[in-house]
Every structure is written in structure tokens, then in C-alpha cells.
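Subset of chains shown; positions unchanged.
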Amino acid sequence: MIRATIYNEYVQERTDAASLDFLQGWGEEAIRGIAGRAGEVLRAHPAGAIHATLKQALEECDDIRVRHIATLEHVEQELSEEVLADTDVLLWWGHLAHEQVPDAVAMRVRDHVQRGMGVIFLHSAHMCKPMGLLLGTSCTLRWREGDQERLWCCAPAHPIARGVAPCVFLEEEEMYGEFFDIPTPDELIFLGAFRGGEVFRSGCVWNRGYGKVFYFQPGHETYRSYFHPDVRRILQNAVRYLSHPELRRDRLECLAV
Amino acid sequence: MIRATIYNEYVQERTDAASLDFLQGWGEEAIRGIAGRAGEVLRAHPAGAIHATLKQALEECDDIRVRHIATLEHVEQELSEEVLADTDVLLWWGHLAHEQVPDAVAMRVRDHVQRGMGVIFLHSAHMCKPMGLLLGTSCTLRWREGDQERLWCCAPAHPIARGVAPCVFLEEEEMYGEFFDIPTPDELIFLGAFRGGEVFRSGCVWNRGYGKVFYFQPGHETYRSYFHPDVRRILQNAVRYLSHPELRRDRLECLAV
């Protein structure tokens, strides 16, 4: 049984501004703005949260179980050493509050990936701290809301593409376009094409130590990409591809011989 | 001075069917069809041939000279050992008659690339013999005439992208789409996005021995892509990037020590 953990920022789904008090220093107006737009996010995620949508998507598979859910509010405890040690693959969705994630948590995630944990960074997680620590580039890109995406497979023999159509059509998706400032992917699997004419390396794998990183572009908070059967298949395939508990190390050290 | 050589099939530019007699076995009807459509090709190439257009494009640069032009009709002599030995970078445009190129010529080109010559395969050359010999894959793809292309740069620090806009708009271009069956490029520089929604790895470099291979997607015979200043810049940059006479070897051999 593959042990998945989902981190979701869990900010944009909250209709109750008071529940966002933990975002100290953001100001009342900003927080009321977020809460005011939460209805639109919840329409896309009827189970009440992006992590709930993702959990349902993964647990369509008998061999994957979501063992832990973590959100920004309590991320220090919810992505503790113990939780990560109990995780084969971590999924990470974040957007507005990357800076609120403590450095120590980001470094903890990086360390576990280097020692064998898989990590999947979703959509706007391209700017999150652990992705920056693992890739070493700025991960900047060009973007625009309100587009649609065709996801083309450029590596049809790759395990993450198994059973996925050559072209997956996403009726609504945010445009992310090149230049996407990432290291050369070890495996480039999907290219996204947008109605506005842009193109993007939408599905990429990098090896880092004993673990693997998968970045996957779709998943804007107000769109229903994670309900598309091919997108779900990609997420499920990716969890399987990144899960390698047999490779997990306790520590990485220089070895005097 | 960089020594360029251009191979152009030089079939589709001919309005005189009789001049295509060397295409033995193609049948009168096929050949008359080609000649009948030549006017459209010539409208795109007022200098009379694709190789003439390419020569003009390269010779905008003071440091590049086209030393040799070769066409299918006399390719055995025009891409002789002597011509290739006198070539720093070979450009190759072909479309209908890849099979008519003798195996010996394809192997000669491959051998010179391995020993340090650069080669640029343009557009429909993706199915030509020397490209197959150098890459080892089928180079098959999906295609459709009558589209338009946006060429996005995904490696803005690459020498071939110097001075080129982040997005080059080609009013008319043939669609080539993924899955493009190529080896993982050593350097992926351009991604093409088409109006029809497809996407393509349109500019790729591979190292082969002491030489380099650049594949560049634009250049359908009836369109004017090679007159676009950014496309010309890309071709000129590529010729410079692939030219390394100082690396040229006379032969490659296993060395007993």
C-alpha cells in the first residue's frame, strides 16, 4: 500500500474570514477578499477543499492511501519528521502563502526527498519553498487566468503516461507559459498548449538523491482539472512511479574510507 | 569565415516536368503533379529555390559563406568526400525524395558529423536518411498543412536563441505535432505552438561525437518562414554554434593501448 500525504495551503477555500486569522499581517481587506472569492473555489471542489478532491482522486486506486493531510495553518506539526517518515509520496498544492511556510518545513521536505521520498508539486506550487530548494532555479514563468489547455504527451513510453490519451483537453485552465525557469528535466513527459498560443513544459521529472520530483502544471483552484479522468490517471501513475520505500535512507553523509 | 554547404532536394521548385526525369520510377502523373504545384513554391522563394533563400539568409552575415550547394539530382558528386571535408556546417532541406538519396551519401554525412561537422536538418528533413542514422529513432510525428506557428524559446541563455524574441510568430506554417519520436535532446531550445492546438519540440540540439545536430521545425516549401528576421537569426546563430573546424577529426578508431 502506497502511503501518500497531501499538503494543501487551504486558504482560498475558506468563506469565513475569521478562520484566516493565522495569516498574520495580511490585513483585513486582503483576507476578506480571499474569503469573498472562496465560493468559486468551493464550486470546483464540492468536497470542501483541494486536498479533499486530491484524496478522492488518489483513493480511486486500491494500492494508494492518503495517510496524512497537512494544511498551512498547522504545517509545522502536520509535516513533522514523523509524518514525512510515514510518507512515500507527498503532494503539494499551494498558491498565495508560500512565504508563510516555515523554512524548516521546506528543508525537511527537501531532506526527505533526497533520502527517497517522492514529491509532486502541483500547479502554483512552482513558487513554493521546497520546490525552489530541490531544483535550484527561480521557477518563474509567464501566466494568465482564464485559458484552456491541451496536454500533449511527448514521452508515451513513460510510466506516468500509461493509459493516458495522447492529448488531454482541459476546458478551463490557467495559462502557464515559457520561459519556465527550471533545470533541464530528467524526463519531460507532457507539454501544455494554451488557447492563447502559449506553450509550457507541463509535466517534468527530476531525480534528487534517492527520491524523485514531479511537477505537474494543471490545477488552478477554480477549475475542475482534477476531476478529469486522464488527469487523475496521471496523478495516480505519478504516485506509483515516485513511491520507493525500499530506497529510503535515514541520512546522507560523506563517507571516509 | 564559416564554410556552410546547403543540400536542397530541389524537386518541388521545378515547373518543367521534363527536368524531373531523374526521379526514375515515380510515374508521369506524379511528376506532372509536382511540376504543376511548383508555382506556389516559387512564389515563396522568388530567388528560384529553397537553397537560394537559405543562402541569402546565411550570407546576411559577414562571417558565413555558402561554399557549396548540392541538390538531389547530383547529390553523389555534390556531397562528395571533398565537399564535406570543405564544410563546417551542412544545412539539409528535403521532403518528397528522401529515399532517392543514396545510402552511401547518408552514411558519409553521418561520418562527417561524428568527426566534427555540424548539420542542421530543416523542417521535413526529419525523415531523411542522415537524420535517422544520427539519431537512431523513427522521427515520426503528427502533421497538417495550413496552420500557423508560435515559436517559444525555452532556453533563453542558449547561443542559438541570442537576439531572438521570446515568441516568434509565423503567419503560415505547417503543423508538426507531438509525439515526435526523437531521442531526448541534449539541448531543447524552442517549442512550437500551432493554431490547431498542437505543440512540438521545434528546436533541438544533439551532440554526436565531435559534431552537433540541430533540428529546426519551420520551413514548409510554400511558406515564407525563412524570410522572418528571427528565423534567419536562428539559422545564423545555429551555423555559428555548430561550426567547430578545430575539432574536426580525420577518422575515429578504437585505440589499443
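Observations on the model:
All chains are identified by letter, namely A and B, in their written order; residue positions are counted from 1 within each chain.
Please note the rule applied: a contact is a pair of C-beta atoms (placed from the backbone, for glycine too) under 8 Å apart; a residue touches a chain by one contact, two chains touch by 3 or more.
Everything quoted here is computed from the prediction, not taken from an experiment.
A single sequence accounts for all chains of the complex, and while 2 copies are shown, the assembly in the file contains 4.
Please note the rule applied: only the chains that are shown with their structure count from here on.
Across the complex, chain B meets chain A through its residues 150, 152-156, 166-167, 177-180, 184, 188, 191-195, 197-199, 201.
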